[in-house]
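These notes are about the structure you will find just below.
Missing here: one protein chain of the complex. Every other protein chain is in place.
And now, chain A:
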Amino acid sequence: MPDGQTHSTTGIPMPAPDPGILARRQRIVDGLSALLPGEQVIASEDERRAYETDAFTAYRQLPLAVVLPQTTEEVAAVLKFLNAERVPVIPRGAGTSLSGGALPQADAVVVGLAKMNRVLALDFKDRTARVQAGITNLGISGAVAHEGFFYAPDPSSQLACTIAGNIAMNSGGAHCLKYGVTTNNILGVRLVTLEGDILDIGGDALDAPGLDLLGIVIGSEGQFGIVTEAVVRILRAAEGARPMLVGFAAPEDAGRCVAEIIGSGIIPVAIEYMDHLAIEITEGFAHAGYPLDAAAMLIIEVEGSEEEIDRLLERISAIARQCGARTLKVSTSEAESAAIWKGRKSAFGATGRIADYICMDGTIPTGKLPMVLTRMGEIVRGYGLRVANVFHAGDGNLHPLVLYNVNDAGEREKAEACGFDILRLCVEAGGCLTGEHGVGIEKRDLMREQFDETELAQQIRLKLAFDPHWLLNPAKVFPLDLRPAGDLPAAA
């Protein structure tokens, strides 16, 4: 193990905590308490326990302290103080990150946005909403639903995850094929820098002046500052939407069907793919009427008026038949539509009921799907494991669930190694390591698979322009040995 690193209990290397910071813990807590009302500073071990991990539960670590500011000014005061004290900062939304984006360190203060969850302004004429960043994704749609509007990006965790976390990870979801991901749906943010400056980047116009700083803040995994407010685009919902199920005897047929649909000029609002194991597991839980005899299944949803939907689903059905579809089932009621989506959205939970799993998040060019599925099967069998595949077929974002038994110590390690091999395969196929979960801590050490040293150095120079002392979410995104020693000017 390199100097200056410790291993967590699960073998993830982490920077060794700074003993100077640990020794100053009481002074730091007192300093934070002078800035925020008492109940917004969490120092006791019991209460800190709730922040020791996020949805990447393989790793746990109590943070030095947790603060829950209620205003942008409080966030600014906290960051200015922690910057002066040279204490690492871990921004946290709802803690739903699957890549460990909000995992703490022993010498770091978690800045949680849970209390900043209000809608500040709604403008249906300009189709924008100004919200505090701790609001949940679904909370935004809830606030505008009475006028028939919604916020488009829809990660599976949308009930719980915050827009702050969505911005940090540039989150996607099932409906991104038509509506884009987070970066396509945010017009502005209020960003607090480490120095405590409050910057308004973008706003309620479609274009902002200067460099596209909004574009780099979104997806920066909390390493450039803390976003406390956002101006989001809200969209008027279509008149109606309806899904259909299509079952195939071979994964290749499903892949060809996706290509043919798009080639015919139809952009469905979602095309979701599930393989046989995923269908079996999910059907056993959700009873959505999925075709149990299919090797692969697509859920295809289209939007418009009833008549338009009928026409589109007819065209898609014809294409699917030509591609060898065995089962075609068009939803005929709200209840059937809800059941179809309930199955898809509960796929991860249902899998968790029958086995432990790790959920990977690689992306591939959709044309490479047959090759990747075949190779992935070989990789997984090589480790003596099983894999269930659920993914967004329109955009090639794979979510292989690698199943293992948590009570078998060796299997966890095998599952992790297997997952990494799958991600390497994605990169090799022309895709990338992560499509929507982020790099976080999970894929940090795989970054060299996708980028060379020069490319990583360019990204690190950009981070240093925002964070010269490497304090913001410091153990994430980049391999630990790339951390600059000491402070570096951005131009160094």
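Methods note: a contact is a pair of C-beta atoms (placed from the backbone, for glycine too) under 8 Å apart; a residue touches a chain by one contact, two chains touch by 3 or more; residues count from 1.
In the analysis below, contacts and distances are computed from a predicted model.
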Among "Phosphate transport system permease protein PstA", "NADH:ubiquinone oxidoreductase 24 kD subunit", "Acyl-CoA dehydrogenase family protein" or "Glycolate oxidase FAD binding subunit", go ahead and choose the protein name stored in UniProt for the chain not displayed.
"Glycolate oxidase FAD binding subunit"
In the whole complex, of A:R24, A:H175, A:K345 or A:H437, the residue touching the missing chain would be A:H437
Would you indicate which residue among A:A259, A:L277, A:L328 or A:A355 is in contact with the undisplayed chain?
A:A259
Looking at the full complex, which residue from A:N83, A:T128 or A:T282 touches the chain that isn't shown here?
A:T128
Touch rule applied to chain A and the missing chain gives residues 123-128, 148-149, 169-170, 172, 176-177, 180-181, 183-184, 193, 195, 197, 199, 201, 203-216, 218-220, 236-239, 258-260, 262-267, 304-305, 307-308, 311, 363-367, 392, 395-397, 430-439, 443, 447, 450-451, 454-456, 458-459, 461-466, 477, 489-491
